[in-house]
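Shown below is the structure under consideration.
For this view, one protein chain was removed and the others were kept in their places.
We call the chains A and B, going by the order they appear; numbering starts again at 1 in every chain.
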Amino acid sequence: MVVNLWLVFRVLVFPGFTSILFFTMFCDWVERKIEARMQNRVGPAFTGPAGILQPFADVVKLLTKEDIVPAGAKRTVFRFAPILSFSFVVFAFCFLPIDGAAVIPNSSFAGDLIFIMALITIANFFLFLSGWASANPYGEIGATRVLTQFLGYDIPLILLALTPAFIAGSLSISAIAANQYLPFALLAPWAFVLFIITLQAELEKDPFDIPHAESEVVGGLETEFCGGKLAFLRLTRDVQIVFGAALVVELFLGGPYGPVFFGLPQFWYFLWFVLKLLAVVVITEYVTCLFARLRIDQVLSANWKVLLPLSVLSLALTVAVATWIYPLMV
Amino acid sequence: MIKELLSQLFKKPATSKYPFVKAEVPEGFRGKQVYDANLCISCGLCSRDCPAKAIEMVEVDGKRSPLFHLDLCVFCYQCAESCPRNAIKSSEFFELAAINKSDLVLKPEGNAQKGKCEQQ
Partner (left out) sequence: MKILLETNKNAGIVALTGLDLGKTIGLMYHMYTNGVIVTVRTEVPKKKPKIQTITDLIPGAQFHEREVADLFGVIFEGHPNPARLVLPDDWPDNLYPLRKDAKIDEALAKNETAPSKAEPTPAQNEGDLVNIIIGPQHPALLEPEKFSLKVDGEIVKQVEPRIGYVHRGIEKAAEQRTYLQDVYLVERICGICNSCHAACFVETVEKILGVEVPLRAQYLRTIILELNRLHSHMLLLGHAGLEIGYETLFQYMWRDREPVMDLTELLTGNRVISSAMTVGGVRRDLQETDVPKIKTRMATLNKKMDFYHKLFENEPSLKMRTQNVGVLSKEDALKLCVVGPVARGSGVAIDVRKDEPYEAYGEIPFNMITRDEGDSWARLIVRLDEVNESINIIDYALDHMPSGPFRIKVPRVVTAGEAVNHVEAPRGELFYYVKSQGTAYPERVKVRTPTFANIPAFIKIAEGGNIADVPPSFVSLDPCFSCTDR
């Protein structure tokens, strides 16, 4: 029984659901603050110290709003797709070693990298469904754009994720993270840079935030949503961004592992994990500020003509230089 | 742009925390009108020239005086320009939002001028 309680605590409180949720909100705040400061603004400032409670306040506000289902919408899909999408991302999160072990201990298995990639794709697919079910032309256009974009960018993303897997000789995330005595970002910088770019597209952030282009498609797939469902859609997006950043940390930046100075190693692992993750968030936000939004055809051709060949090349390059890399790892 | 973005990170934001930090307006700003009953000669020129028809002449203590409907006013200050005795002056007060339209009527008597919005 004791073990089970411990498991429940890990899944629900730390480092599981609740922590992920609050950590997501914290990252959202960091993102908004960084973006605001880069654009010479103040950013969230009035809710809590330096506005740190603003994302929380936003979610609470949305949850208290009236929940409307539009007349022409497919009710069941419309209602459950946002929540399902949210749960799939959080579920995928559980396989990442956050404080030295995955959320559910000993749950990692040999192919879990591929497994969580699949989970993320399913989550995206539910996002598409939610837009599709809303019976609104803007929602439908936004939804098709989500679908086109992630179908395209999933391929290079997985190819690029294979690079660290190849170097580490394992498809298990825990093993990949644990094997990085020297971060793979230094060993294979080409794959790291490409992965960040692809991730930017996969997470629909500028310059690839075409599904959210409000000057073209109003709210995209969110157009018809309000209240709690909108809160979940927003949360899904935020958790996805944090998840993407966490994936970069696990695959390229040595996961949660770093020097342990004193006391519990779990504490230090968690601290390293958070710091590395915030660094990735800052980098993606920087790229967001740097560019204008591209057009859907430009994004797609950039994927098929540039990113896909490059990711194949990157994998080939990694294989080619593996002989020189392996000695560095020991 | 690459450099600019990073340098901005360490600079003070350009925006101000407006409702908490008051915004400054330069001298000569066309804010809420201040009407001086002692100077007024009841000629009604302000009312006649007002392009928004926001000034009504009303009887106060046996003297015809202007009543400003600030909800109609466009703050062009033609009234101040038309006034032969300079009885209408500008102020730097611009926070004129009110819940009731009746709060936005400047009555020509002494203290009644103060709208609710001036409370802060």
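Some observations on this one:
As a convention for this text, a residue touches a chain if its C-beta (ideal position, glycine included) is under 8 Å from a C-beta of that chain, and two chains touch if they have at least 3 such contacts.
These figures come from a predicted structure and were not determined experimentally.
Among the residues B:E4, B:D36 or B:E59, only B:E4 touches the chain that is left out of the figure. Residue A:I296 is the one among A:L113, A:I296 or A:L310 that touches the chain not shown.
Mapped onto chain A, the interface with the missing chain covers residues 38-41, 137, 206-207, 209-210, 213-216, 218, 289-298. Listed by residue number, the positions of chain B touching the unshown chain are 1, 4-5, 14-15, 25-26, 28-30, 49-52, 74-78, 81, 90.
The rule is short, and it goes like this: only the chains that are shown with their structure count from here on.
On chain B, the positions that touch chain A within their shared complex are 1-2, 5-6, 8-9, 11, 13-15, 17, 20. By the touch criterion given at the top, residues 34, 36-43, 45-46, 286, 289-290 of chain A touch chain B in their complex.
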